[in-house]
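Only one structure is covered here, and it is reproduced in the block below.
Taken from a larger complex, these chains appear in their original positions, while the remainder are omitted.
Labels run A, B, C and D following the written order; every chain starts at residue 1.
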């Protein structure tokens, strides 16, 4: 009986279709079957986002492939085709070394941040203690300041300009200029509040029961953090990690001023990109090429890494 | 942890006044030593060639090696880096390549070595007597002492398309004349308009830079203004580099206003309410208001413009065989009034804003390094070395005389235009660099751009600017 | 050693006192069931013993050492959680072996133990499933296995069998008992299943509103409940309660009369008392033949019958106008009804007049006001002066 | 360690993070605050002049320091904020507009992106890469991309008077990057392009952490997709969204890089622009002062925000 009804509905529908245009037909179908509407909305959204996010990259590619001299009155297609730019960019600047530096800086910072922020996130997300709100706000307040506000004292500290008085002895701080330390440390401090807040929300949402179970099984609270809470917050942890890593990868202020800009002095990718730039002349094509090389692999790597981190965390990377 | 620096006395770490003035042992260094130079990527790209020049043409001893760290080419960033390095008393690098546009603030802060005290007199006097005067001025302190050796000056010129002008009826004889005898803005605008009419498929007439940036205040506007006999602070000979607060502010004078009106005519045509009489209008696109060097060069290089003001680097690009080759013409910047008619000395005529870089010395460097640094400076100053560097890195020789040399004119592309450069160099006008220039510069750029964009009348913009500049002057 | 002592332990949440001055002595190797109504504080007590919740007041000892503030891992306890709490990111093997891996047992030992545990809970072949691929009962078995792979001194089990079917439950019950014997560990066990509590435990601790009501061996709790609460709580279906007054001649109310000498039970006439009698101790006159000490007849009419297969629950109304008010049956207190359990073969039908008698030896008396038990079972014979009409007297 | 009380334990775990923040953030901030109490010093080897107390702050609020700061074009922008005058108020205005608009759009778009990425479909990984790469683009390059797109005669989005593009017909000027309103708009677009990924990533992580069985319950209770979103998804990721918004708000209020690389700090002077510009001009005391005032303003905005959302989520 039910099938009869449907049959009937289907028939009328077919009759009507003949007179309708394709759009109307589609609309009709959509009204009948809202799933279809969701599906199409979903595709429209996906395509929209793909176009809007990728278009500037296409534009970057157009710039890269167009010989620098011809970059003017650009249309949607490259003027000329100069794939050699991807070779030239490495000849002009040892870009891979800068990428490597960025990588090391990013990775080190990310590890430090995730470690410390995990502890802090655990504390803020799962423990109740006096001073909690105040400390959270205080940590947050660090993010209010523009990086320039930290710079001068830090520069002195890291270039040996600050004297530490330890009782009778006065030691001047070590000269860390041109080493990763004066970048990694400020990055860690400046990007940590974000991770702390992210992890706080994620850790706070893990049911107490699971932590309890782990503790009764014989972990310490910290053990439970690393074996249960962090793995279960894997998407959040991975995201905090990715955000931190990429922030470091892109950071400009400290990356630029805490070294002399040489690849051998741990200068990161931003310095590398700027290296292409002359005082007046700007080889847009080289910079575009360098950006593509600098960004695309990293983005892909980061996504792959994120997936691996998530699956690694959740599927027992912590297994002995 | 406590810091002896306490509440913010903020004395830049180890830097001390004394270091900048002591004489340096100028004798030979005997041991192997490496001198680190904070240069740019062009230098570091050419480091092998530079070493050869230093040892072969410059006669540098073999035990001294130079090493270049390539600071950012973006001049602001470089300045910033140097401020931190020198401010905190770092020992490296020994030598620093400094923009002539901001060497003076370092001098004012006692952050670089006083070369008049430290170098042998012969070196100092060579610089003072034989180098482009404008360049030398930007490397001197208030007391007239020398703090940097000009390595290469930079002067903008007017580039043009001979092929397009030929269509408008001009020929080689005109081009030859213009190469050394610049034309007036009136004529320039007329010629440009004619060429535009003769080449209707060419999009633009004259392209230059008028974005809100340092390049407008230091250079483009400075040139327009100076070529009309205007000046920022009255007589440039006396007041260009100070004394801050004790000099007139003259941006509201008629020549300055006229220069603004002229540019408005270029952009908006002769029916702009603030058009300048005698100037042919509508030769420059509105886009110049947003253009800096490269965006303004792109259309020219791309064949879409007839006239283009830019620095020598672009001559090399535009004069290359696969671009315009011999069809690229170069002349000094046109003038508004002749030097005689101009109110102040150093103004009027085919003025060119001064760019270029000096080599300065880090006073905190160990004395052995300073000693070797002096040897490097001496080697760089050798005429043969300067000429070789012109060929290698395109560094325009800092002594006018060298531009006349055979070697100079043999340099690829730019060698064809040494005479124009020499004229420009002799008429160069530095920006009024002082410690407050950075503040003044951004205000100037803002007001001038607003006036060009018809958002303010020239008079209003300049009187606003005057009062702001006054405040800045007074703040010191 | 695995003795567990709670001394005056109290746990207060903001507005709730979950556990109230609890004193509990559990001997080494003992199997104790905690029972009590939902929300009475059983889980909270377990959590405090495990160290997951810190008591607001009081002291906890395990094996003679104070552990009140010790972290769980140092207490040597294993726990099966009421909410199961499997680690969702680990497969069954990893869940079960979690505690062992923490303790760095070697691979083979772990494998051996996991295999053994999964055998016991009948999870062979599921070791690589993830928790979300399992049924409710399977998950619960994983949780049990996770606790039993370790050999702790104290097992805490919070309704470990709630999601299992009767068959499996019986199986698990015997397995746990065997385990208990083998390992000689202390087991504290929360259950809502009377059969579990009765068969497994050495002693049952009955808790109400955070307070310990009675802790005694199962049959003692069943036969000699300390108070109305325990009497009503232990036994399913629950004991019948009839409110009345104590007279010189025994218990009296409108419908029910039970004769005895108040002095025999150490009470004085005039008190308000509640009489308790379990459904299986109510007999129809037909069946009363085998009964040694019946009470006087009580007139009743049957209401609802609930056939259970192996017995039938008969709801009897004592007054004609009463209806079975399943809803408002409250714990303890007077009701106008009696529940009787009869043989499934009995030819009893709804709305039929039946006269019933109670087994005197199984009659409980409670002080209505305080709820305290006064006596369990009356003397075999009715006191002189009371008539023993229908009941055959035995000399047992 | 386990025997510490909850409070002791909390502080114990926080100590490494607090230590590094103390050294790397608090110490320099105190130093910098010290700087703000001195006068600027442009000559001589000392970075700072004599002690002036709070005069820098007074000068900033009364507009007496305006000459030293980049100023906006549009006079309408220097509308009056209480207690703030002159350029500072216009910078505040620019910053607030930037913050509100960009954070709003980033949140909405990031949300939708996250919802798209939360679906299971073929090629999801690549769509995810696509959505995330803008975030990986260094600001210099981001600036270059958009700068060139809106550079007359280079990019194709800007036409000429004779040959306007559709953007021009919509009201964009022919030199949009020299004009405060237009460049602010374009800078917001560029920022939304880049940082939406930040939102999307965080929200996606939030979505992935939701217990799926709650949706079963909701569905059986009769919830439509929209209702599931409104009553389950949204409240459960609200804490994550709030954190993301909080940090984007703070980030946006400190915007500097993209402005400098696209329009220039003189065209669109944000609060951070003032800090960096004065810093680059060696006016360390003014820079420190502006930094502290900026931080205080951000603090105020954030407090308003926190108070407003405190009911929504007690997490903070």
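Going forward, contacts are C-beta pairs under 8 Å (C-beta built on N, C-alpha and C of every residue); 3 or more make two chains touch, one makes a residue touch a chain.
Remember, it's a predicted structure, so these values are computed and weren't measured experimentally.
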{"item": "Per-label copy numbers for the whole complex, where each distinct chain appears once", "value": "A x1, B x1, C x2, D x1"}
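Following the convention adopted for this analysis, only the chains that are shown with their structure count from here on.
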{"item": "Reference chain A; chain at largest CA-centroid distance", "value": "C"}
{"item": "Distance from the mean Cα position of chain C to that of chain A, given in whole angstrom", "value": "57"}
{"item": "Rounded Å distance between chain A and chain D, as computed from the means of their C-alpha atoms", "value": "16"}
{"item": "Separation of mean Cα positions, chain D and chain C [Å, integer]", "value": "62"}
{"item": "Touching two or more other chains - residues of chain C", "value": "71, 73"}
{"item": "Two or more partner chains touched - positions in chain D", "value": "2, 23, 27, 31-32, 35, 47, 153-154, 284"}
{"item": "Sites on chain A touched by chain B in the complex", "value": "69-73, 92-93, 152-153, 155-156, 159-165, 170, 177, 256-257, 260-262, 265, 271, 274-282, 284"}
{"item": "Complex contacts: residues of chain A adjacent to chain D", "value": "38, 42, 45-46, 49-50, 52-54, 56-57, 59-60, 63, 71-76, 112, 115-117, 119-120, 122-123, 125, 127-130, 132-133, 135-136, 139-146, 148-154, 157, 185-186, 188-190, 192-194, 196-198, 200-202, 204-205, 220-222, 232-233, 235-236, 238-239, 242-243, 246, 249-250, 252, 269-270, 273-274, 284, 287-288, 291, 294-296, 298-300, 302-303, 307"}
{"item": "Residues of chain C defined as touching chain A within the complex", "value": "47, 50-52, 71-73, 77-79, 81, 83, 85-90, 94, 98-99, 101-104, 146, 150, 156"}
